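Missing here is one protein chain; the remaining ones are kept as they sit in the complex.
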């Protein structure tokens, strides 16, 4: 069993270590894996589609702390969801909802517990990390949560026709799942209509193309360079397919 | 027991892995937590105030390797300090001194041991990591250090009226502790006098404000955007309060 972290806290920033300090204290000896701390900041919808694609890589039985939470300290609820045998802890702001909508089996709990000290701006450390640790110790709900019928904010199961993530090579992930799209389809993004290639080395150096990436998403890439820089792509821009 | 790392080595850079290789060899099985590797480079005073605020999150009994060390290879000493039941290892250049000055109980050792191979530019790997591992194994001082009366470089306990850190969202931490500041106080930074808000969602999108952050520091933030970009803030700039 491992604990996974999916946040917009920044891998290099001051927040992740504080979360890990809580986990080390409250769930000692359990491994913690940084799945991603560069989820697009302030963009819950993009994060929800990225998490839905990444979650396939999370083994059953694991607990994932998932926090992209621009409304922290405001009125949104805190939830735990068991989604196809994986546990997720985070805000009820839509972040877990794409994954949940595509799943076969979902159960939701609303967190009722409040820690003695709760920083209004850092529920990740003070609220979500202790609940994550309790799940990892198999001590949940233990009076800290009540069953709920469903998530309150739901984005639905359908694909998102937008750039949802740009990696450090400059590859642009879309919220479109590739399995249903024919290889002769063109993807329109940033004013260009891009053809498919199977791998980077199948196109000339510098040329942009789309392919089914390792998460099953349509990705816009360039061979040996940055597609985002070449095409002027940014998270939130539309991406669509045309036959 | 965990080992914590607080440095300006860069989370993505070539240095942290080398420190961890030493710790894995000399303190096998002990967890290592990256508290921060993005302490402001070359700025020991800002790092000292940031460490003093972060140290509250470090559990008693832990060992922290703390290195912001622009004078590495020069004349400054290397020290171990037990500060309110937490151990710290690092250069005697002021970095530990704010934390020490605010503590109830401090004991200092001067490191006398020198490793056979000591790279003049990387005491973190060759000197501080082995001492950190020895502390984690409970084998200290073991002839490697002598008691000292105090740190040689001391910045004192008082707040620092400067920006000491900017996080990846663009929030600017100051060296001012928030507990003593009234909520009707304005904070002056980058030419603006900012009012208080409790949480991000309490102000209109894009608006800048100050609040007591999750480390207890006065932080300048903006709702859904970068306060640092909006106000032109950088580490080292003055930040003051006016009634």
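Annotations
Order of writing sets the labels: A and B. Residues in every chain begin at 1.
In this section, contacts are C-beta pairs under 8 Å (C-beta built on N, C-alpha and C of every residue); 3 or more make two chains touch, one makes a residue touch a chain.
Note that the structure is predicted; figures quoted are calculated from it, not measured.
In the complete complex, the residue from B:73, B:156 or B:236 that touches the missing chain is B:73. Across A:35, A:176, A:189 or A:235, the single residue that touches the chain missing here is A:35. If you put the missing chain back, the residues of chain A touching it would be 2, 4, 10-12, 31, 33-38, 50, 54, 57-59, 165, 167-169, 198-202, 211, 213-215, 224-225. Residues 10-18, 20-21, 24-25, 41-42, 70-74, 119-122, 125-126 of chain B touch the missing chain (whole complex, contact as defined above).
Note that in this section only the chains that are shown with their structure count from here on.
In the Cα superposition of chain A onto chain B, the rotation angle, rounded to steps of 5, is 120 degrees.
Centre to centre, using the average C-alpha position, chain A and chain B are separated by 30 Å.
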